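Omission of a single protein chain aside, the complex is shown with its protein chains in their original locations.
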Amino acid sequence: MASPTTTADAAIPQAKGADDNYLTHDKGFASWAFTLDHKRIGVMYLASVLTAFALGGFFALAVRTELWSPGKTIMEHDTYNQMFTLHGAIMVFLVIIPGIPAALGNIILPLQLGAKDVAFPKLNLASYYLWVIGCLCMLTSLVTNAVDTGWTFYAPYSTTTQTNVIPAAFGAFILGFSSIFTGLNFIVTIHKLRPPGMTFFRMPLFVWALYSTALIQVLATPVIGITLLMMMVERVFGLGIFDPSLGGDPVLFQHFFWFYSHPAVYIMIVPAFGVISEIIPVFSRKRLFGYQFIAISSLAIAFLGFLVWGHHMFTSGQSVLAGTIFSAITFLIAIPTAIKIFNWVSTMYKGRIHLDTPMLYALAFLWVFTIGGLTGVFLAVMGVDIHLHDTYFVVAHFHYVMMGGAITAFLGGLHYWFPKAFGKMYNERTGRLGAIIVFVGLNLTFFPQFILGSRGMPRRYYNYLPEFQGLHQLSTIGAFTLGIGFLLTAVSLARALKSGKKAPNNPWGSVTLEWTTVSPPPYYNFHTPPPVTAGPYDGYEDLVYDDKIGGYVAKKA
Amino acid sequence: MSEPSTATEGATKASAPPPAAHDHDHGHDDHGHGDAHHEDAIHAANPHLAHHFDTPQQQFDAGKLGIWLFLLTEVLFFAGLFCAYTVYRSMHPEVFVYAHYFLDTKLGALNTCVLLISSLTAAWAVRNAQLAEKGKLMLNIVITIGCACTFMCVKYVEYSHKYHDGLLPGHNFQPKEQIWELDSFRHKHPEAAEYAEKLAKLDEKKNEKAPAAGAAAAKGEEHEEKMERPTEEELEPLIAAGLVGPRSLDPSAHISRPRMAHVFFGIYFFMTGLHGFHVLIGIGVWVWMLLKAMKGQFGPNYFGPIDFTALYWHLVDLIWIYLFPLLYLIH
Partner (left out) sequence: MTLNLLALAEPQLPKLAPSDSFWLPVDASITSRNIDWVWEFMIWMSVLTALAIFVAMFHFVTKYKAKSRAANEIAEKSSEHNTALEITWSVLPLFVVIALFVWGFKGYVDLRTPPKDAMELHANAQKWKWTFDYKCPTGGYTDDTLHVPIDRPVRMLISSVDVLHALYIPSFRTKMDAVPGRYTDLWFQATKAGDFPIFCAEYCGTSHSDMLSHVVVHPSGEYEKWLDATCKAADSEVGAPRGAKLFEKQGCSTCHTVDGTPKIGPTWKGLFGKSESLAGGATVKVDENYLRESMMDPTAKVVNGFAPSMPTYKGKLSDKDIDGLVEYIKTLK
């Protein structure tokens, strides 16, 4: 270094030796709490999101246990209402929205792009702390008089109920800013920190997916921010925008809410598309089929996602014309989604498929997402939606997409990148067993709910007609199966962290840039900035498996 | 800027060596190679260049894109409010006509001027930063902060008036003055104001009588007849001024404020309050910029923070430019 005394130079981390990596580079609490390294921030997100997931899962099991029998099983009406509200709010705002982008994306995106960090590391850290503050706000509501409005905060119930709505809504408001800043950071990173040679159409599809997601995060989240703020002010000062008893319009709240929350569905699922697009070619040892179609379809979904919010409101009394337009555009979204599924399946054709844990999750994703997607078409058909709206059919549909789609992809991605992020291999057998139990539990939990819904069982019901009990019990058994699957997976990964085998640099034979650096990556990401001369899925044939290191290395010429 | 652009070329080579080249270590510990050395040299020459950027130009471009995206989210944030405003105004236009008389247009106009001046000095400050004119830069920032504080003081005066006059949102809405007692209304509709006052006094008398009505029922009949009822002609100025709707031609019409008048003040306090909050944040950021400017940090290679703050400030200004006519100048 020419002059190591200047401030910026001091910020340039220096390699401390062969074993130096981002996990060991600095030690101590402060080195984590004030880190600006994207990988460390990603790891903190990951730990926090998984903790929130455990909490949300606990509420889910409580809800399912209560539904074992009609009437009171273990809790009262009001407790049940609080439980399902907290389950929804935690899973949506604290887990699925930040899950893939903020946790996996933070660790992987700059590596995959060949960048040294995200564009604004301080903002990145601020996003994380906003998440923490948002989480604390939600917990405040939880331990005082937990919110019971449903995660949708529909007015005028939310402006009049006696429970502690404000901390929960304020938490969601803060989490919105966390999400906006993450999205902003990724957009700028992708535009401005691509190394030469990394053109847009050489970017891996995970980056494409996060780019589309980030656009939605930046363009949609401010609207829910202002909506929740108005709702809170209405509750405190009696503003009169939403509450009809003060002269407001409750349907306006729904418009505002879904203007964000429908695109938010794509914030949750599009990153999952990215993960699946990474896993399938690697484990099929074959280039992804229809790369450009998948890349563009992510953008198409992001764009169309803004124009369909009204399909949540076919029964709210909106005009027939509005309903018709929203329904038509909703159908259009089915097309890019179908394209993706066809392309993924085609990628496996004539491949050489390895059924490791990440691939099992990807196959599980294809299964559940096909069902989730097809049942979405039922809900887009207006006449049929009138019957299905606000029934368990909707609950089953969005759990197949959110839980079955986003969470399986998240777990698949976690297993795929785990060796890279932590430098340890997990036990393949417990990994696969976990994936299979999760898959079985998922279908057992949510498939009966389709039948419940189409037979007329409304959602958010504490009590139900005795005729529905059998299917409810099946669903509850499934939920506990799911719980066992997650627990097994958690134990498996925790053991790997503690005593896993050292991971090779490239265990799966991937060709994207994150696998060209060591595992775990050095503080500075790359000892040698990687050259980019080809597309993201080229060159599987140039790698050979080395039994000694248990991973792939470049074929000797 | 010639220097950064050549630097970009150098950095290009450093981060992506041609694939044909021998695979030497280009890492940063290695001092032997020109490319890596060049990048180090750029970092050494630019103390404010963060480690993950290759050139000042790249850092500036990233910041610029970032701030534009942030401003976009701000616009969308306020767009939600403007949307609510539009919906409410189309549902209850009479509320807006009624309530805007209570706002002080002169103070609003003063604030508009103050913000416009501050926008000018903010733009000027960017130029000063680019040219490394430390003194002028500090002066312009101080003027900008001064204007922002003036704006907040005027807002304070306006808010405290509203508070004293009971013009608060929701259940706290208890105006002390009737609309026809306001100068702004009298000035515009002198005839209507006069008539409204007369009518209101009649209403008052009626109310006073009501409790005693039982006792005075027999005597009262005469008085009842004397009480004037407004004719259609008499009501016309009131209708024109928006005090009563055309349906009030019903002869029992009396002057009252629109039922939902409090919502206007809800929207008023919410919109101006949120805007004021942004002004406060702006003051904080400008003070920070002033401290950085005092240290002489800005120059042709590093003026991004001033540029971005100024962009934010223009947006805050722009939002007020929309708020002012939408709230104060309603017809």
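Chains here go by letter, A and B, matching the order in which they are written, and residues are numbered from 1 within each.
Throughout what follows, a residue touches a chain if its C-beta (ideal position, glycine included) is under 8 Å from a C-beta of that chain, and two chains touch if they have at least 3 such contacts.
Note that the structure is predicted; figures quoted are calculated from it, not measured.
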Chains shown that the absent chain touches, full complex: A
Residue touching the undisplayed chain, where the options are A:Arg64, A:Arg235 or A:His389: A:His389
Missing-chain contacts mapped onto chain A: 77-78, 81, 148-150, 154, 156-157, 160-162, 244-245, 248-251, 284-293, 314-317, 320, 323-324, 327-328, 331-332, 334-335, 338-339, 341-343, 345-346, 348-355, 363, 366-367, 370-371, 374-375, 377-378, 380-387, 389-391, 451, 454-456, 458-467, 509, 540-541, 544-545, 547
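We take it that only the chains that are shown with their structure count from here on.
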Whole-Å gap separating chain A and chain B, where each centre is the average of the chain's CA atoms: 35
Residues of chain A that touch chain B when the two form their complex: 1-3, 6-9, 11-15, 114-121, 123, 180, 184-185, 187-188, 191-193, 195-197, 218-219, 221-223, 225-227, 229-230, 233, 237-241, 246-249, 252, 256, 524, 527-529, 531-533
Contact set on chain B toward chain A in their complex: 12, 14-19, 23, 25-29, 40-41, 43-44, 46-53, 58, 61-62, 65-66, 69-70, 72-74, 76-81, 83-84, 87-88, 91-92, 168-172, 259-260, 262-263, 266-267, 269-270, 274
